[in-house]
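Got a structure for you, written out below as structure tokens; questions coming shortly.
Of the protein chains in this complex, all but one are displayed in their positions.
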Amino acid sequence: MSSPNGAAPAGATRQLRYVDALAEAVAQEMQRDEDVFVFGLDVDDHRAIQGSTRGLLERFGPERVFTTPLSEDAMTGVAIGAAMAGMRPIHVHIRMDFLLLCMNQLINMAAKAHYMYGGAVKVPMVARSMIGKSWGQGAQHSQGLHSMFMHVPGLKVVAPSNAYDAKGCMIAAIRDDNPVIFMEHRLLYPTEAPVPEAPYTVEFGRARRMLEGGDITVVGVSNMAIECLRAAELLREVDVGVDLIDPITLVPLDIDTIVDSVARTRRLLVVDNSWINCGASAEIASQVSERLGGSGPLLVRRMGFAPTTCPTTPALERHFYPNPSTIAEAAYAMARPGGAAWSPDPEHARLAYQAQFKGPF
Amino acid sequence: MSSPNGAAPAGATRQLRYVDALAEAVAQEMQRDEDVFVFGLDVDDHRAIQGSTRGLLERFGPERVFTTPLSEDAMTGVAIGAAMAGMRPIHVHIRMDFLLLCMNQLINMAAKAHYMYGGAVKVPMVARSMIGKSWGQGAQHSQGLHSMFMHVPGLKVVAPSNAYDAKGCMIAAIRDDNPVIFMEHRLLYPTEAPVPEAPYTVEFGRARRMLEGGDITVVGVSNMAIECLRAAELLREVDVGVDLIDPITLVPLDIDTIVDSVARTRRLLVVDNSWINCGASAEIASQVSERLGGSGPLLVRRMGFAPTTCPTTPALERHFYPNPSTIAEAAYAMARPGGAAWSPDPEHARLAYQAQFKGPF
Amino acid sequence: MPSEYTQETIARLYRSLYFIRRFEERVAAIYPSDAIKSPVHLSIGQEFISVAVCDILRADDVVSGTYRGHAAYLAKGGDPKAMMAEMYGKATGCSAGRGGSMHLIDANANVMGASAVVGTTIPIAAGYALAMKRRKTDRIVAAFFGDGASEEGCFYETLNFAALHKLPILFVCENNFYAIHEPQSKRWATDRFCERVATFGIETRRITSGDLFELRDAVAGMVEKLRRGEGPALIECHAYRWREHVGPNEDFDQGYRPRAEAERWMEMDQVPHLAAMLPEAERAAIEAEAEAAIDAAVAFAEQSPFPEAEELYRHVFA
Partner (left out) sequence: MPSEYTQETIARLYRSLYFIRRFEERVAAIYPSDAIKSPVHLSIGQEFISVAVCDILRADDVVSGTYRGHAAYLAKGGDPKAMMAEMYGKATGCSAGRGGSMHLIDANANVMGASAVVGTTIPIAAGYALAMKRRKTDRIVAAFFGDGASEEGCFYETLNFAALHKLPILFVCENNFYAIHEPQSKRWATDRFCERVATFGIETRRITSGDLFELRDAVAGMVEKLRRGEGPALIECHAYRWREHVGPNEDFDQGYRPRAEAERWMEMDQVPHLAAMLPEAERAAIEAEAEAAIDAAVAFAEQSPFPEAEELYRHVFA
């Protein structure tokens, strides 16, 4: 499948924002299959989850697009039950942090039902949630909890980094017969990419090579794929070639594409949008080490949230996340172990920074 | 600190069961500090959580030892509040699976409060839970969820594998000013070790080298440390020397002891009592690879739950867990890459198996 | 009991009641042999609740039981062979050996899967009910749960949502006064349970007599309204667990509850009560039929194969 960073997909001259791609995907699937419905706090208000549910209520009515009480735990059970009964619920959470209220239903029931009942039931549901960042989101509105879901068999975990994948993954997630944890990022919402108007799916378990380069393999998860893209631009100045991979889906994970790349570069930097400890970066680094470590020296490094709680003040939050400069510095140090340390020109780096989010929201 | 597998600690001629060591530790701390209290479903009934709270009600009364409604989420909040107010609650869960009902309080509040409030409060609480195994425990009574807690900064995670560490870690956990996830294993309860009568602490962040050997480094978590010990016995038959390490605490993690060992053996097998994907085994394998991978070939492998939900029938559950035979085979294959595959004598293997648990319970 | 109960109805009720009682007694008898390596939570003494409720339901209605769900499964018409095989951990079990006694399911009989985590199936049952309403059917869901389950927050969240959306769901609280060994006095601030549920605009009824017919009559009235789309209803039905919380034995020697407490309920036992209402010949025929079916279920379970090792990896994903 062609990528928004590669040649535009056939007939995809149209640029669309990530947020609009999500809304379009859901609308098209609701049109196609009347068992699909959308619910969750605020999906039907005028803000429409920052626009990602825009137009759905008007088009499909309150029986298929409705808000809920503040009862995330039970509402997740309701989604599971409706899915078992043959419907295809999309349960929306405005922050991924709130999934912590739903863990019992997601882990003990959704992930296990198909297996625990010997295949007698399926749970075709999508749990959408958004990761927040900046403007004082802080400890409880900024978490990327995907590794918790990756840990448990039975859940699929998806983290599109651009509008094209957002639409394709959402359609694939809705059509999937398993519970899918659909992870979005607030700062990706305004980003544009060429997005075909006709429905299409992005196949789960196929990573995308965003850049080809021979010096180092960099894997970026969710919006970190975009930060890595910016870091790679900075690294061009010093002729460090980055093989940049966006896994797109974390379960299933296309480890082969990553291993093939590292087999060439023997250097792997994984940049995740979460903590490192037992995170997706640990899994990717481990699998690569298991498969390639025996055959010779292998440089592996992980970057992610600082090993702290997320602070609200910009003065500290700035240092909590990897950014294009710190990613570029780390990659350079790995690619040029002998050489002196290098930091990108602050001016270029500034331009490369992800646009700061401005509240309130 | 001397180990139950090494020389008995001074004056610890007494053998004690893991379950009794837990009860003794709590009783001694309740005696020492009247702010310590124990609550949770069934802590005060005649079964006394398989004996691990035996005698506490009689000795300290219903104000300090009490059951609760089936309200794990709110009860966790109660523990956090009482801890913030200066008490030292021990909240008991008969299965670790039930912690999934408490994730919002444990992750969004307990782990973050000290940081999020700039150090203004502390949360000195212990969340005790037991991992179940066999006799049809199945999907929802068998999970080891430690990696979810390891992932989030602010929580300590403890997994003693023997009676000596059970007592020492429990006393350390109660005295710790941070929330501690205390992970026990049902099949370890009857196991005995020399345990000093006087109160003592097992320092967090110091792994124990259970065996010394030069061929391969094996790390075993929780009861897998014991299974690895049995595997190592089997491996003696084929002269494979195992450097066996029990991390004891997963946060903080004594990675240095593990790295020192692997620096010698260049072979690492991590055996966890949970799934591999984004698990504790992924973290240990990654840190070792990050630190040693660059200096030459490194063999890394992980073992844990099969990548499935836990089935109830013994016919399938048997294949769900690593056992002394499968661990020994894996270690042998790593230590003798050239040689033909080897499997331990089934008869010896049988003797080495962990005693099967017999319900009901 | 109300006169309008025909002998046919009584026979149908007795058939179900007797079958469940004897089925569980057989499970208890087999248990010491370790052929059943699964935690069994027997409903002996409480079966009348499942029998009364399910007798009112249609085949296309759905039942949601708990880990103490043998009675609900059988009363709704779940396959006894597949159930016994499941307890034996056989490949022919209703969950293909993956669930055991705590995770029974029978999609053909519209028996939802049970959970070993208390309370989790309550909102899931509401999700089924939501699907039925959206599909404009008049099918309903009966959700069974214990008094302890009602302490979980998700129960209240579900009541509010079900009432708000007028879902076709009948909540059935089997109040046996204990959660494992803990009496209600240590868990409930008050016993104004039905009064509380009613504040959600949910019709409630409390049955304390242990009388199967009184319960059935109450359910019949509620189910009619449920089919008319009038929104959820709840029944709190008192009952008593005769055996230990989990396992095959009595536990009055354990000290947490006196046998005296049980005696009133044993006297009320609905099995002999209904038996006495039937002509000897019919009763005997029903019982013989039940014994034969139970024998057949045990034979089926014993003769069925265990799943092959590679089965471990099936059904992780649909």
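As written, the chain order gives the labels A, B and C, with residue 1 at the start of each chain.
The rule we apply is simple: a residue touches a chain if its C-beta (ideal position, glycine included) is under 8 Å from a C-beta of that chain, and two chains touch if they have at least 3 such contacts.
The structure displayed is predicted, hence computed values, not measured ones.
Enquirer: List the neighbours, among the chains on screen, of the chain that has been left out.
Expert: Hidden chain contacts in the full assembly come out as A, B, C.
Enquirer: So one chain is hidden, and I want to know which residue out of C:Gly45, C:Gly127, C:Gly153 or C:Pro307 touches that hidden chain in the complete assembly.
Expert: Answer from the full complex: C:Gly153 touches the omitted chain.
Enquirer: Out of B:Pro69, B:Gly279, B:Gly293 or B:Pro324, point to the residue that touches the absent chain in the complete complex.
Expert: B:Pro69
Enquirer: Could you tell which one of A:Arg47, A:Arg175 or A:His348 touches the chain left off the display?
Expert: Within the whole complex, the residue contacting the unshown chain is A:Arg47.
Enquirer: What is the set of chain A residues that contact the non-displayed chain in the whole complex?
Expert: On the chain A side, contact with the omitted chain comes from 41-42, 45-47, 66-74, 97-98, 100-101, 134-141, 306-309, 311-316, 319-320, 358-361.
Enquirer: Give me the chain C residues in contact with the hidden chain, please.
Expert: 151-157, 159-161, 163-164, 186-190, 192-193, 195-196, 199-202
Enquirer: Hey, which chain B residues sit against the chain that's not shown?
Expert: Answer for chain B: residues 37, 63, 68-69, 71, 73-87, 89, 104-105, 108-109, 113-124, 153-154, 156, 177-178 touch the chain left out.
By our rule, only the chains that are shown with their structure count from here on.
Enquirer: So which chain is the furthest away from chain B, centre to centre on CA atoms?
Expert: C
Enquirer: Taking the mean of the C-alpha atoms as each chain's centre, how many Å separate chain A from chain B?
Expert: Taking the mean C-alpha position of each chain, the two centres sit 32 Å apart.
Enquirer: Based only on mean CA positions, could you tell me how far chain B sits from chain C in angstrom?
Expert: Roughly 37 Å separates the two chain centres.
Enquirer: Find the geometric centre of each of chain A and chain C from their Cα atoms only, then give the gap between the two centres in Å, rounded to an integer.
Expert: Inter-chain centre distance comes to 42 Å.
Enquirer: Give the residues of chain A touching no fewer than two other chains, as numbers and ranges.
Expert: Residues 73, 104, 108, 115-116, 153-154 of chain A touch two or more partner chains.
Enquirer: List, in ascending order, every residue of chain C touching at least 2 other chains.
Expert: Residues 93, 95, 97-99, 103, 115, 117, 153, 316 of chain C touch two or more partner chains.
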